[in-house]
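Excluded from the complex is one protein chain; the other protein chains are retained at their positions.
The first chain written gets the first letter, and so on, giving A and B; residue counts start at 1 in each chain.
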Amino acid sequence: MSMTEQVRLLQGNEACAEGALYAGCRFFAGYPITPATEIAEYLALHLPKRGGVCLQMEDEIASMGAAIGASLGGCKSLTATSGPGFSLKQEGIGYACLTEVPCVIVDVMRGGPSTGFPTGSSQSDIMQARWGTHGDHPVICLTPSSVQEIFYETIRAFNLSEKFRTPVIVAFDEIIGHTREKITMPAPGSVEVVNRLLPTVPPEKYKPYDAAGSPVPDVPPLAPFGTGYRFHVTGLNHRKDGFPTNDGRLIQEEEERLLRKVSRHSREIIKYEEYRLDDAEVAVVSYGATARSAWRAVKMAREAGIKAGGFRIITMWPFPEERILNIAKSVKGIVVPEMNLGQVVYEVERCSKGKTAVLGIGRVDAEPIVPGLIFDSLNKMLNKKAISRKNF
Amino acid sequence: MKPTTKEEPRVVILINKKRCKGCDICVQFCKPGCLAMDGFTAVVINADKCTKCMRCEILCPDFAITVK
Partner (left out) sequence: MSFNYEEYIRKGTLPHIWCAGCGHGILMKSIIRAIAKLEIDKNKIAVVSGIGCVSRMTGYLDFNTLHTTHGRAITFATGLKMVKHDMTVILVCGDGDAVAIGGNHFIHACRRNIDLTMIVANNYIYGMTGGQVAPTTPIADISTTTPYGNIDREFDICRLAEGAGATFVARTTSFHSAQMDQLIVQAIKHKGFSVVDVIDSCWTVYGRRNKFKDHVAMLEWQRDIALPLKAAERMKPEDIKGKILTGIFCSKEAPEYVEEYRKLQERARGGTPGQPQYEQSSGHL
């Protein structure tokens, strides 16, 4: 491994694997699935060299379980999949949410639903990332737009996961998963890597879900198994000492802490990029590969005399509600292009609180949304033609 | 003068009433008949007959009985 900065030509999936390695991930469990398989293959080669473990499990559900088990052993762990596998992993994701076990789940999105269009790109698992698993649970989901960004966002995913003791989803579409781009890999140690809080109290006083006095509010320290701290981890609603409970009052309190754990830190977690929004009359809200077309469309619009601006979502969940509302208050309309038939557009509508018109552009033909399409919509929006949700 | 020492009982069978669920296993498997049911709890009726076979302690699912 190089000790200095390196310039590489990498595929998005490979950049994801490298980001994981950089963040200290030493356990991967996965299952072959297009278009995510390269992550498993890359780590099968590189993890053992670094003393890590890379397993191809018997199915997606097993991969999720193994990743959680390894994390409880104190090891940063990763699993990667696409739509159908992401569906299978949901129970395990919910388990990691409730038991507050750090782990990263990558979803390289392909056409769905069901087996769908395995080699076709999409952005259709965004709502699933938020609500795929049952019950009330917090979610952190990151949606990078380039190979370079996949690298950094994977590191950030691990950092957020460790810091907030919660599973983090990194969702990017097949287009950037398989695209090769130049990336600059930072020297080891130059990008911050965060590790989970360890207990400061002796074993007999340790409670795995007691966040009192924690340096990160609402986040309890997590001792690894086998280090002298013996405690119980269960997917049943539980007390602060981990033991299951039927006490409704306790369950409510703990559930609220679980949600608050992410919501109170949302400013730190939320990340986005803006382009020429200051004086924009019309905006495009986008993410993933589509955002690259959106940026181009904004430039085209500006050249055509349209005051357009772009907002690129990088942290999808928690959603940048406040910023979207502010934008909604200042523009005449927002266009939301997505490679699906309408998911983030509903969030933008909700957060806009009726302050502006919202137009969704959705396609599921596995083709990228081209800048021209977005440009047309920005144009039509300003020219006040009948506003409706358009699906091409 | 003869020294008077309190003789320690040969066997002490203790039943934890909070744990005993009255399943009757210890009573039924005790060959000498040291135990009986009293309502929903097992009780010791004659510890002297105990052969320390330990069956009651081993078979009690509730960790409710000890034989010392």
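Simple rule for what comes next: a contact is a pair of C-beta atoms (placed from the backbone, for glycine too) under 8 Å apart; a residue touches a chain by one contact, two chains touch by 3 or more.
Model, not experiment: these values are computed from the prediction.
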Selected from A:A20, A:L55 or A:I126 as touching the chain missing from the view: A:L55
Contact residue for the chain not shown (choose from A:I33, A:A66, A:V284 or A:I361): A:A66
Chain not shown: contacting residue from A:C16, A:A36 or A:C75: A:C75
Where the unshown chain meets subunit A, residue by residue: 2, 6, 8-11, 14, 26-27, 29, 38, 41-42, 45, 48-49, 51, 53, 55, 57-59, 61-75, 77, 91-92, 95, 180, 224-228, 230-236, 243-244
For subunit B, residues in touch with the removed chain: 18-19, 21-25, 28-29, 54, 57-64, 66-68
